[in-house]
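Notes follow once the structure below has been shown.
Of the protein chains in this complex, all but one are displayed in their positions.
Now for chain A:
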């Protein structure tokens, strides 16, 4: 089912082609588009005029030409159902913050830097052409980082510098000019970057036949930039290229993955095995092998990490503009008194439950972290009450330190789990389902104490087991697909697990919800840190007892405690790849 009205916000240096890449799928899927473009270029307005002349549907494409500050205003219009933002990181963050709580989807494509990794078994001349194409033609969107293997460093630099000397920059569409200009703002940005780099000790090489006036900036090659300097962490502006050496493939992957940007990259090597290994290892949205910037409308492109999470092109790009039918209408849950600084900071202290009546409950459960039950850092527990108000048990009070430990354990288990075959993953989920069935009576009796009827309790347990099995079966079905496109060469679409998922479960259905959220995350190869239902976490902890024996350590971690506080800790933790939250409006 199509999404509705899409708002499109474009950066000041966008190209017409990029705009079309976003508008066409939206229109094809039946959505209408309102695009905000910077006032410097009239082409989108012409396009909108043409669209308006199409007769029966005058409003399908609307273009507003205005400054970037209109972006958040456009995004907060009530009729907009999705905002697709393409541009710089900071603005993306601002937009995300302003849209929080409203039921507007946000697709982000941030940052325009890409990476070129050159090994010593590559055709260096062709790689030089690739650099020129990527960085200094009008096709490349942003700056370029080069990672060159040390053994070919000199050769590559020499060829690149010689080639730079033959570049020509200027105005005009004639074939004599290689690159144009992106405006005075871009020129200033590049200027500042280069000065900073120089002051930090880098070597700068500029060449090419460039008019000396302001908006034209010559092609620039920066080398010997110390990796710890602030310039090396910032995004590289156009038309600057920053080159750094590496010694082995392993080092290359570490350096390449060591930035928060995860847009696109290319690997140059004539040895197939090495090229594929590096390609798989790079944490980037798009990886090209022995080419750079090959684009085709049927091939999806997107990013990872800080480069955003939306996809363009191909079937994934079309899914961006659809939402599953039967999604309930989402109500905007905007809290008036939302204070990010104080939310969840303090843990309300829990009073002791009063004089204990009846048999003494079991000793307090610990946190299930790293495959075993551990005492919480704060060394305190909270009581859990059953439906009649009696004490049901004690669970641990988890805090920031425990979250940290849980995430670490999850990360340790993540590579091993992701590397497991889908069959192995399915096997484990099925084993857990079997264990749940064996425990049916215990789980059902616990549910009964929470006020659920026996029949319903048993049904809940059965349904949980069934869901685990269903997800186990689905684990087998996911995989990589090979796509044939207009490009000369195959396109491989890899579905990779995200990493560590944090899940905050709702209060209702303490067992079923826990299992239903655990299963899909694990089936796809992620590891989890879960905060179970606040009202009754005991059921989740019962399941943990089975997981302790069945699962590898750290695969699933459960932390109990104050939900708001733990949510805050998880949200602020920067190494959690995704967070699923079911809870209060705040």
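By our rule, a contact is a pair of C-beta atoms (placed from the backbone, for glycine too) under 8 Å apart; a residue touches a chain by one contact, two chains touch by 3 or more; residues count from 1.
Keep in mind that, in the parts below, contacts and distances are computed from a predicted model.
One chain of the complex is hidden; its UniProt record names it "deoxyribose-phosphate aldolase", one of "deoxyribose-phosphate aldolase", "EF-hand domain-containing protein", "Geranylgeranyl transferase type-2 subunit alpha" or "V-type proton ATPase subunit".
Remark: the omitted chain is touched by one listed residue; of A:290, A:464 or A:560 this is A:290. Checked against the full complex, the candidates A:130, A:219 or A:497 give a single residue touching the omitted chain, namely A:130. Only one of A:10, A:122 or A:576 touches the chain withheld from this view, namely A:122. Although one chain is not drawn, the whole complex shows that of A:268, A:321, A:471 or A:551 it is A:268 that touches it. Those residues of chain A that touch the chain absent from the view are 121-127, 129-130, 158, 166, 174-176, 268, 270, 290-291, 488-489.
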